[in-house]
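Pasting a structure below so you can have a look.
What follows is part of the complex, with its chains left where they were.
We call the chains A, B and C, going by the order they appear; numbering starts again at 1 in every chain.
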Amino acid sequence: MIIVLRSGATDAEVEAVCRRIEAMGYRAHTIRGEVRTVIGAVGDDRGKERLRSLESIEYVEAVTPILQPFKLASREVKREATTVPVKGITIGGERLVVMAGPCSVESREQVLEVAMRVKAAGATVLRGGAFKPRTSPYAFQGLEEEGLKYLDEARRETGLPIVTEVMEPDKVDVVAEHADVLQIGARNVQNFSLLRRVAETRKPVLLKRGMSTTIQEWLLSAEYVLAGGNPHVILCERGIRTFEPTTRFTLDLNAIPVVKKLSHLPIVVDPSHGTGHWEYVEAMALAAIAAGADGLIIEVHPKPEDALSDGPQSLKPDRFAKVMERIARVAEAVGRRL
Amino acid sequence: MIIVLRSGATDAEVEAVCRRIEAMGYRAHTIRGEVRTVIGAVGDDRGKERLRSLESIEYVEAVTPILQPFKLASREVKREATTVPVKGITIGGERLVVMAGPCSVESREQVLEVAMRVKAAGATVLRGGAFKPRTSPYAFQGLEEEGLKYLDEARRETGLPIVTEVMEPDKVDVVAEHADVLQIGARNVQNFSLLRRVAETRKPVLLKRGMSTTIQEWLLSAEYVLAGGNPHVILCERGIRTFEPTTRFTLDLNAIPVVKKLSHLPIVVDPSHGTGHWEYVEAMALAAIAAGADGLIIEVHPKPEDALSDGPQSLKPDRFAKVMERIARVAEAVGRRL
Amino acid sequence: MIIVLRSGATDAEVEAVCRRIEAMGYRAHTIRGEVRTVIGAVGDDRGKERLRSLESIEYVEAVTPILQPFKLASREVKREATTVPVKGITIGGERLVVMAGPCSVESREQVLEVAMRVKAAGATVLRGGAFKPRTSPYAFQGLEEEGLKYLDEARRETGLPIVTEVMEPDKVDVVAEHADVLQIGARNVQNFSLLRRVAETRKPVLLKRGMSTTIQEWLLSAEYVLAGGNPHVILCERGIRTFEPTTRFTLDLNAIPVVKKLSHLPIVVDPSHGTGHWEYVEAMALAAIAAGADGLIIEVHPKPEDALSDGPQSLKPDRFAKVMERIARVAEAVGRRL
């Protein structure tokens, strides 16, 4: 931490801050500039967050952290890339993962049809929501446990592992019984009780970035899972909230190289939620792969115009198959493959 | 809903969209413009959200809602302002409510001291966090149930009702046993499972706006509580995330007149989290009252420089007392009182 | 400047950075932490911006400034508040300034009528746009020089000084001939050529904040005018761009206490552009005064529904008069007056 004093701070004030820093167990290292004095606090990082309270002292201007606050998620602690094994496939390796399927599980027929179509097109994981977080209490809330059963059946039929969302700590056990990957949705990225509970399952976790979560906060949410003993975290960029209205969110592909620099965790991209319009999904899927993403999660629906949720952003199976061909070409251009 | 067709849509395409709208149970009303055709879908609003899926049709340009999607929270459904009774005080009436206290309950002594000081200064509700949602797993996570007991004791000593946060559905019962108002934090504003559970308690709910929640989404979260049978919702503006770094968040006071126009629910403002710096709390507290807020929630700590959380934004009790005097004057200028 | 090295930087690398810092004329002061080394660069601040380029060195993690980059605009350089004299009135003193008038000058009759009405209600400066920056080339672009003449006439009739916008360096002379205060619009806040030209006139400058300008950048734009020899700068907060769609912009009242802390310059607030809706103007005007603003700029139009620009955010004269009464009461509550 760097503690910046107000200009004109007296020697006694500098001294007082140093004493406080030392009382908290750090060494204080003072640099006197021409206008201001700054003090570096040196020592074990774990508890340094507490030093921020020094900012409430009248002659302290600011307290600025130097280190990233996450540890287990950090590339500095673990240099080699993490891979997450999911039923025989590996996420984060040379091969890309493509998770595909409907936004919501709507019926047995729907999910079975989509599962077969996306498998045929080359997808390796089936997505589908049984518990749905909906902005409005009057919108379709998902088939819940019935939906999980249809997903089970789709896995039996196709062999595709399942990723599905869990929304509350109490449902973690039941969802974990059916799912191969537990999805934490964007709105729950800082639901810390839920993060602690999914950590306990030791199952792979797909952790979506919140719509206004900084990358640092997102990695701290990953840290909750890692610190809870579960190393199997897959990050998922799905768009952030900005002022631009032509897309539902602003898919932030910059997050890919940033995450790759700061962390060893694999990252996949959701161009369906990120853009909100099926017409933009292909371009952003290709871009994500070119930028170095480890995979994609894409919404596919046999009849988007009848979908109970997120129809506008769903691809039809035929179009999805064509997009997969293009993904394969871009993957090869950057040294990856489907 | 207004369905806008692509320019050049054929008569058959217009006809096809009309048939779909009618199949969903609405009347279709076509307006042919010079460039485009738009179709209004008229009928019961509850399920109109489904019409959005029409946007996935290639010759549909956009589907635009006309009505606000919330009902029970709407000023159109209930014209007179809602007041929420909390142990003898009334939130949303002529008298303003001021909730004050520490960010976290840190010890019995701390919370008792603050409680007495803020009561002496004129606060009418005591705030204090026992369960703390912290961005980092390594930060202080709250005293949990022990903290609730200290709050109980502070209430017995001072008579001040208690507002404290609940973070997960499983803890709603234990928190509701001790709290007079259940706080839903900004990070849980779209934790729909939690919203449904606090609705069941019928206790007053302080619903903080999320850091990137639109006012419409926030009122839809209120709608979850209202639709669950609990009419006692108090909204709390606490800052949104923007590009500006000099404040921790951007406290959005515009939300006050907007909420007053759209909804009948009372709204209070949190200038402590909203700005993140004690020096800006007074100005924004006064501004909130002038803009028509029904009250404030302010962090007060006897020694902010030793606080376990949010020290930089906490007022010392003496300063809080002075701020209260100024609040009283501004309140009077706008026809309210403490 | 604080230069943070990558973890694992070697002694030779630390040494190399120090030598570069010294070659640029600064003293290098090294702090070795447990994980990282940071180096403070101490010396004259003016040219420190160049140190940022060190960030391009592979083993440098980040270069972080400690000081605010503006000088003449800074409260540290000039502690007492600046007041700007405008034809017998003083902006930035105990008395508040209220600038009012139409968005655009549309006709002689319109501007004369509004001028008399706002003067009667207590406004002390007349606003009105003759040169209009319009997002669309097909929108009304202003009456230009003809509009300036009508403003002249309105000043002669009412005695109110005039604030009007200047959009390009070449028009500064002609606008300065007619205007008492030169307005720099939000879209030109970083039009540095224009800032340099208005500095030369030595006339008061109303410098609007850009819709995505940080407060630091805004004060640096003010610094262009001050460094050009013109001390008469009035800042104007007018709303920033965020994700919230119910208001046209998000009026950022937090800017008031932040500017008052960082700078000695007066600040006024524009609730008309800031909210975009006449219904929200009163609440935000009162809030701005309570937060410590030195004045307001408000759009008033005799027939908003016929306005050639910004009708939705304009007050009718009668409503404006009522708002002025309420402003007077809040002003008094915070120790100011109209």
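Descriptive notes on the structure:
Note that in this section contacts are C-beta pairs under 8 Å (C-beta built on N, C-alpha and C of every residue); 3 or more make two chains touch, one makes a residue touch a chain.
Given the structure is predicted, the values throughout are model-derived calculations rather than measurements.
With respect to copy number, the whole complex recorded in this structure file holds 4 identical protein chains, 3 of which are shown.
The rule is short, and it goes like this: only the chains that are shown with their structure count from here on.
Among the remaining chains, C is positioned farthest from chain A, on the basis of C-alpha centroids.
With each centre defined as the average position of its C-alpha atoms, the distance from chain B to chain C rounds to 30 Å. Centre-to-centre separation between chain A and chain B, using Cα means, comes to 25 Å.
Mean C-alpha position of chain A lies 38 Å from that of chain C. Shown for chain A are the residues that touch two or more other chains, namely 241. Interface of chain C with chain A (complex): residues 2, 4, 7, 29, 31-36, 38, 40, 42-45, 64, 66-67, 76, 241-243, 245. Residues 20, 46-47, 49-50, 52-57, 63, 69-71, 133-139, 167-171, 187-188, 190-194, 210-212, 217, 220, 223-224, 227-228, 241, 277-278, 304-308, 311-314 of chain A touch chain B in their complex. Contacts from chain C toward chain B in the complex involve residues 212, 214-216, 240, 242-247, 250-254, 256-258, 260-262, 274-275, 279-280, 282-284, 286-292, 326, 329-330, 332-334.
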